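Quick notes on the structure that follows.
A single protein chain has been removed from this complex, and every other one stays in its place.
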């Protein structure tokens, strides 16, 4: 189980190789890529930034949670920071499991938890030349007291 | 949307490239691989065979069903036949979608439908030297009258 | 009329072949073809109500066959 913030292109083949094993019959790979539209605005690129040590720690915690819930022992997640062009992969999650239902469920769990609470931010650049920090819908936004 | 029975190794990178597009932010790839254990028996390899023209037709139909249910326009599935060793990929399904929930749901739908009704068979080889045709749990087994 | 039967996996094993040319009377159904196959040596190992396909589509046992049709007897599938 490995979680990393990376600065260059994500090598999904390497992630797949990392979780591969003859004891797992099911592998689910999720890849998030930069879309050309968000909220009906034409997007031309995204800059991602992260609080790197906390983001890696939080992603590691999410992998441990997935391991407890879904009995996953083979999961890896990488999130890219810096400037991404349309179609570039911002995040990739690879999960291998003996059972396909758990592989899908763990993959989805990791993705949703990452979007909700890992300290990563994105600034979208639009076709009209403007740029804007965008919040993830459903993300935590205030501290709990 | 493409469905094929293939006879050599499945090229998952090619499948990912096939569904990639800047209009899709979420890609889910499922890979089914040969496990070393099934039903507590030590497996050493699997021979897959198919009724090829019907299998391809049925997989195409499943992709069309997924397109209707989940609004998927980018999905591809390949199933391999012949002799597979431990860890070899028997099936790969790549789905890209604007929305991650639909990408996951379509992927799962295609996989379950394939296992249930595409005419493909497998003969497992076991560590004790025996071989056996194995049925998929939950697969259709009798015609409906 | 002539109809081709295709057999797969364990069904091909029990009948010792993967294809059989069947000579059937006009109006014969998929069920009639199945009875014909079950009368072959080893054919009694075929289940009484297997999955059937006619011309690449799953078909009911009552489906009427036509000359040149391809009837497949489909063992429980195991793709994935």
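As written, the chains take the letters A, B and C, and residue 1 is the first residue of each chain.
We adopt the following convention: a residue touches a chain if its C-beta (ideal position, glycine included) is under 8 Å from a C-beta of that chain, and two chains touch if they have at least 3 such contacts.
Note that the structure is predicted; figures quoted are calculated from it, not measured.
K.L.:
Please provide the labels of all shown chains that the missing chain touches.
P.N.:
So, taking every chain into account, the missing one touches A.
K.L.:
Which residue among A:2, A:41 or A:57 touches the omitted chain?
P.N.:
Residue touching the chain left out of view: A:57.
K.L.:
For subunit A, which positions touch the chain that isn't shown here?
P.N.:
32, 48-51, 53-55, 57, 79, 90-91, 111, 114-123, 133-136, 139-145
Note that only the chains that are shown with their structure count from here on.
K.L.:
For which chain is the distance between its Cα centroid and the global protein Cα centroid smallest?
P.N.:
B
K.L.:
Which whole number of Å gives the spacing of the CA centres of subunit A and subunit C?
P.N.:
50
K.L.:
Averaged over CA atoms, how far is the centre of subunit A from the centre of subunit B? Could you give it in whole Å?
P.N.:
25
K.L.:
Quick check on subunit B: which residues sit in contact with 2+ other chains?
P.N.:
As it turns out, subunit B has residues touching two or more other chains at 32, 111.
K.L.:
Give me the residue numbers in subunit C that touch at least two other chains, ranges are fine.
P.N.:
Where subunit C is concerned, no single residue meets two or more other chains.
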